[in-house]
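Single-structure report; data block below.
Just one protein chain is left out here, and the rest sit where they should.
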Amino acid sequence: MSQDIYVLIEHIQGQISDISAILLAAGRQLTSIHNSKLVAILLGYQSQNLINRISADHVIYVDHPSLAEFNQDAYILTVSEIIKSKQPQIVLFGNTTIGSDIAGILSISLNIELASSCSHFTQEGKIVCQICGGKIMTEAIPSSSTTLVTMVPGGYKPESNQLNFNPEIENFAPPPLNDLRTKNIRLIQPGSTDVDISKEQILISVGRGIQTKDNLELAENLANALGGVVCASRPVVDQGWMPTSRLVGKSGKHVKPKIYIALGISGAPEHVEAITNSETIIAINTDPKAPIFDIATYGTETDLFDLIDILVEKVEDAKSG
Amino acid sequence: MKIIVIIKLVPDLVEELSINSDGVSLDSAWLRMIINEFDDHALEQAILLKERKPAQVIAISPDYDGVDEVLFTAIAKGADQVIKLKGDFSNSNNHALARGLTPLIQEIQPDLVLTGVQANNDQDGSLGPTLAACLNMPFIGYVSGVALEENSVLLKKEYPGGVLSEIIVTIPVVLGIQAAEKPPRYVAVSKVRQIMKTSTIEEKQVSELNNNGGVKITRMFQPETNSHAEMITGNPEEVADKLLSIFKDIGVLK
Partner (left out) sequence: MPVNETAQNIFYERIQESTLDGEKLRNCLQCGNCSGVCPFGFVMVYPPSRMIAQVRANRFENILSTENIWMCVSCYACSNVCPAKIPITAGLMTVAKEELLLAGNVPSELQTALENSQRYGNPLGESPRKRADWTREILPEVKIMGKYRQPVKFLWFVGDYSSYHPRVQQISKSFVKILNALGIDFGILGPEEYSDGDSQRLAGERGLFEMLAEKNNQAFCKYEFQEIITTDPHAYNALKNEYPKLGISFPVRHYTELLFDLIESVRPLLNHPINSKVTYHDPCYLGRVNDIFNQPRQLLKEIPGVQLVEMPHNLKNSLCCGGGGGGMWLDGFQWEKAQIRLSEWRIQEALGTNVDILAVACPYETPRFEDAAKNIDKTGHLKIKDIAELLVESMGI
C-alpha cells in the first residue's frame, strides 16, 4: 500500500466545487506526515482544462463521455479501479451530494473502512469528525489498509494549499462504462421565482433595526457583494418591506446557511429557533444586551449605518484584488 | 409496487448529550431518541407515491427505545406493514445495520428502498449507500422528487445553489431522500392511539451485527462551547476589516 493521499475532485458544469480546495488542503497536511504525494482524481469528459486549477503533486485524469457530469455508477466503477490499482493510504471525498453518494458503496464493495463528516486531521493524522449537529466530536485512527474519509468544511481554509498548480498528469483508462444503471438526463437551473432561503448558504437578515424600507438597500448591497440573499425577521415582513418568502422565524422558514449576518435583529426566541443551524452567525446590533449575542458566533455593537457601506467596499476590493 | 422505508431513531439534540464512561460512545441513559427527520421525509415520500399509484409501503426500524410509537405513527400515516428489527443496536454502526437489514429486504424483494439522506449520528457514512452496496442495488442520494415509470424511477437530485439533476435509474434502487415533495403530514394523537389498539408490529430478529467498515474511534468528546458571541470592537474600519477576514476564513469570500 502506498502512503499517498488521494482526493476526489468534485466539479459541476465545468466548475470545481469549493469543497475540493478544502480536501486538497487537508490532503496536503496529511502528505507532510509521511512525506508522501498528494494525488487528485479528476473524472470528466474533455475536462483537461480543469487540471491546472488543482493544487496537487499528481493528477489522475480519466476521460469518458459517461463522466461528463457526476454519475453514480460511472464514478463508482472508475474510482474503484483506481483504488484497487494504486492502493492509496487515504482517499478524501466531500461529504456532499457527490462524495457521500459513492464513499459508502466503495467501503462495502472494496471492504475498506469509512469515516464520515470529518472536519480535520490531527498532526498525527487522526481523523476528527463531528456528529450530532456538531455537539459531539470523535477522534479515530485510519486503518492499516486504504481508508475513505468524507469531509465537511470548517477545518481548513480553502486557499491554505496554494503550492503547486503544475501537477504531473497521469491519464488513467476507464473501466467499461456501458450498462450503467443510473443515467443523467439534464441539469435544471434554479427558477426565476423567488429563492428558497432555507437552501441558501449566505444570508443577510434585517430586523427592526433597519428602521426604514429604503435602508434595505444596505443589506442588498452586502448580499450582492457576498453572493448571498436578503431575508428578514417578522417586523420587516409585517411592514411589507419584504415578501413572506423571505421570512426567517417560527412563522417563516428555518434556515441553515454557512453564514447568517443579522442586521438590527434583537434575537427574540421566535427568530432564534429558526437560525440555530447556521454554521456562523454574525450579529450587528447597538444593544449589548440583545439576546442574539447569546447565540451568535461573532457580534459587534457598531451601528450598522456606520458599518455596512465600509464593509461592502472592502468586500468588493477583496474580490477584485 | 413494493416500497420499503428504513427508519432510524437518532439522538434528540434538544436534550443535553453526555459521553459514556468508556469515552468512545454516547451515554444512552440520558439519551432521548427521536425519528430521524430525513427518514420522516422518506416515509412521507413513500406515502405520496402510494397515493399516486397503488403500492405497498413497508416501514422497517431497528429496535430502539420509542420505536413502537414511531412505527404505529407510520401506519397511521398510511404504511401497510411495519417491521421491528430486533437486536441490540446500542453499539452498531450503519455498516452493521445495512448488513442486518439485507436478508430481510431481499426476502421482501422491493422495487424501491427509501431512507433519509443522512442522520445526525452517522459516523461511517450514511445508511443508504452502504445498504445499496449490500443489496447490490444502485443508489442516488439527495433526492427531492420521485416519479415512478414502468421499470425505472425518474428523480431529481439536489446540487448546491438550487441546481437539480434529473436522473433516471433502473428498479430496484435505494434512494437517499433529502426532502419529500410535501412536508411530513400531521397525525392526530387519537388516531395513533387507535392504531396502537388495532394494529401489530411484526418482529424479525437480526442475525448478526458486524461493524466492520467503520473506523476505530479512540475518543469521543464535546467541543468547547461559547455561550456568548466573540465581540468585535473598534472603529467601523477596524470592525469591517475583522469581518472581512472572518468571511475569508469561513470561505464565503473566494
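Letters A and B name the chains as they come in the text, with residue numbers starting at 1 for each one.
The definition used in the following text is that a contact is a pair of C-beta atoms (placed from the backbone, for glycine too) under 8 Å apart; a residue touches a chain by one contact, two chains touch by 3 or more.
Just so it is clear, the model here is predicted, and its values are computed rather than measured.
K.L.:
Using the definition of touch stated at the top, determine which of B:23, B:103, B:183 or B:223 touches the missing chain.
P.N.:
Candidates B:23, B:103, B:183 or B:223; residue touching the omitted chain: B:183.
K.L.:
With the full complex in mind, choose from A:157, A:183 or A:208 the residue touching the hidden chain.
P.N.:
The single option touching the absent chain is A:208.
K.L.:
Which of B:191, B:204 or B:248 touches the chain that is not shown?
P.N.:
B:191
K.L.:
To test your reading of the contact rule: which positions on subunit A touch the chain that is missing from view?
P.N.:
208, 235, 238, 244, 247, 250-252, 269, 273, 291
K.L.:
Quickly run down the residues of subunit B that touch the omitted chain.
P.N.:
Touching the missing chain: residues 12, 14-16, 34, 183, 185-193.
By our rule, only the chains that are shown with their structure count from here on.
K.L.:
Quick one: report the Å distance separating subunit A from subunit B, using the average Cα coordinate of each chain.
P.N.:
One centre to the other, that is 21 Å.
K.L.:
Residues of subunit A touching subunit B in their complex?
P.N.:
12-13, 17-18, 22, 69-70, 72-73, 96-97, 100-105, 107-109, 111-117, 126-127, 129-143, 147, 150, 153, 157-159, 181-190, 195-196, 199, 201-202, 226-228, 258-259, 279-283, 293-302, 306-307, 310-311, 314-315, 318-319
K.L.:
Sort out for me which residues of subunit B touch subunit A in the complex.
P.N.:
Counting only subunit B, the residues touching subunit A are 11, 13, 17, 19, 24, 26, 94-95, 98, 117-118, 120-126, 128-130, 132-134, 138-142, 154, 156-170, 173, 176, 212-223, 226-233, 236-237, 239-241, 243-244, 246-254.
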